[in-house]
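Only one protein chain is missing from this complex, and each of the others stays in its spot.
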Amino acid sequence: MRKRVSASIWLALVLLFLYAPIMILAVYSFTEATMIGQVRGFSLHNYVTLFTNEDLVAIITGTFALALIVSILSTILGTLGAIGAFYSKKRIRLAYDLANQIPVVNADVVTGFSICILLIVFLGMDKNTYIPLIIGQMALCTPFVYLSVLPRLKQMDPRLYEAALDLGCTPRQALQKVVFREVLPGMISGFMTAIMLSLDDYFIATYTKPAVFDTISTYVVNATKGSQTEIKTALWALSTVIFVVITIAVVISNLATQDKSKEEGSR
Amino acid sequence: MSFTRKQLGLPYALFLLVFVVLPLLVVLYYAFTNGSGHFTLENFAQFFTNSKALGTLLYSFVIAIITTGICLLIAYPTAYFLAKGRIPHGAAWLLIIVLPMWINFTLRLTAMKEILSFIEGNLAFHPFLNTIIGMTYDFLPFMVLPLYNALEKMDHQLIDAARDLGASDAVVIWRVMIPLSMPGIVSGVTMVFLPAMTNYVVLDMMYNSTYIMGSLIGSYFSAYNWHAGSMISTVLLLLIGLLTWISKKTGADSEEGGSIL
Partner (left out) sequence: MEQTNIIEFRGIHKTYDNSVFGIEDFNLEIPKGAFVTLLGPSGCGKTTLLRMIGGFELPTSGEILLHGKNIGELPPNKRPINTVFQKYALFPYMNIYDNIAFGLKLKKLPKDEIDAKVKRVLEIVDLEGFEKRKVSTLSGGQQQRIAIARAIVNEPEILLLDEPLGALDYKMRREMQLELKRMHEELGITFIYVTHDQEEALTMSDLIVVMDDGLIMQVGSPEDIYKRPENAYVADFIGESNIFTGFVIGEHEVTFCDTKFACDETQEVGTKIDAVVRPENIHLVAAGAGNFDGEILSSVFKGTFYENQVAYGKYEIEARSSAPHQAGETVGVSINPGAIHLMAYDMTKNHYEGVLNAEYLVEFEDATFTPDVTKLFAGSSMVDGVLVGRDKKPLSVAGTKVSIAFDSSDADLSDVADTGIVNGYIASIIYKGDHYSYTVRSENDWDYYVNDEDLWNVGDYVSVIIPADKITYRVMR
């Protein structure tokens, strides 16, 4: 019992460390305060700024649009890659695994810089086409899709594919109806990871983005260097909004899976 | 029949070659050439003979070692409590610990920065301390996750067996638990150590003007000095290679970090 209590206290402290800043900021985002510690009245002006300031709106939509494009492309590329690697000879699969591991272990600074060197410096590609940015983030995200799809293929009963052929599928139909269906959970979790990585990315964006385009990361880093308090406090509102949205999404998805398992368990 | 299945991987194989392997080769090329394209070791010589540059390397190591150590000290008991049922609904609590990762790290750092400014009055008073706090805040979930996975897989009977054979708590921790969770420790350390050496945004945001290795790449990038930037990247790549080799040696499962959710 005592062990349990001390474990709970430990967990509470860790959560306090992780959540206190976000929570305190969330509270202050609903006031007119420009600094923590100031006591000012309730206000929604940060939220108004967040959704009306043209710069901010452009940045937020741009960041999410980029994340979506990158994640969709990464999910397709990584899934096909994992399937191709899985059905290749062992040596070829090891080559895939090795190359795939490079961006995973590499520092993001180096990944971003190396993409920049190749595409922009060496090949002279125009940053304004957004192609270096998209490719750069794909290089970061796709390996994680590959890594979440591959275990699904390994776990898959190889006889499922054969059963589909046995029942009259052509190899292509069997791939569609069985293999893709089997790796779907891996694709989804890979897609989510890709979204998260893209939203979180600062370094690759910095080295490959068009000068006129900003993501939330690059914007925040530049904004904090200045002292524009209106934008600064609007960012508090942004982090609060993201947090609330994510929390709701996680709760809903968990309830959904719980319902499912309950339904299965009760029979 | 199996021909078509293998072929599906070709686009990604091509992508890996062109956008993952080739950039590194180009970086190597730039690192070993000068402005006129001739082979040279000058870039490296300048770095390794410059006390300021070596100081940066040392400072990066100090930051990374301290951050990694603190993350490990906080994350290990947390992961253990969650994985081994000391706290009910461990998986749900893990999700809650990981949840802040969805908020962009710059926004999270902004939050931490505001809190620290309030507590300390002025951030500039404690740049080193604030950097460590900022990095720990940023990277802690990346340490908890692989540790949780490793500890969850651990067979609790082994601990019972050790106790049954007369092992004290300390012996159980040192001789049984830590060796068994080594893959998780190694994978967590690699997830934290390198970012801590290179993520200069944390320093920037905490008003720490001292450089780490990542800052050098950033400043060479701003100065269009591709050769020196490539040289730093090469040094970092060597370090990454070394770390990966060590983690392979200790038997970490490379696929552990596969899905963050």
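By written order: A and B. Residues from 1 in each chain.
Note that a residue touches a chain if its C-beta (ideal position, glycine included) is under 8 Å from a C-beta of that chain, and two chains touch if they have at least 3 such contacts.
All figures in this text were calculated on a predicted structure; none of them were measured in a lab.
Shown chains touched by the missing chain in the whole complex: A. For the chain left out of this panel, the touching residue among A:33, A:60 or A:178 is A:178. The residue touching the chain not shown here, chosen from A:58, A:125 or A:165, is A:165. Listed by residue number, the positions of subunit A touching the unshown chain are 157, 159-160, 162-171, 173, 178, 181, 264, 267.
Assume only the chains that are shown with their structure count from here on.
Centroids built from CA atoms put subunit B at 17 Å from subunit A. Contact residues on subunit A toward subunit B in their complex (touch as defined above): 3-4, 7-8, 10-11, 14-15, 17-22, 24-25, 28, 35-37, 77-78, 80-85, 87-88, 96-97, 99-111, 113-119, 121-122, 135, 138-139, 142, 144, 146-148, 150-151, 171-172, 175, 186, 189-190, 192-193, 196, 199-200, 202-203, 206-207, 216-217, 220-221, 224-225, 232, 235-236, 238-239, 242-243, 246-247, 250, 254.
Listing the residues of subunit B that touch subunit A in their complex gives 1-2, 4-13, 15-17, 19-24, 26-27, 30, 74, 77-78, 81-82, 86-87, 92-93, 95-97, 99-108, 110-115, 117-118, 137, 140-141, 190, 194-195, 197-201, 204-205, 214, 217-218, 221, 226, 229-230, 233, 236-237, 240, 243-244, 254-255, 257-261.
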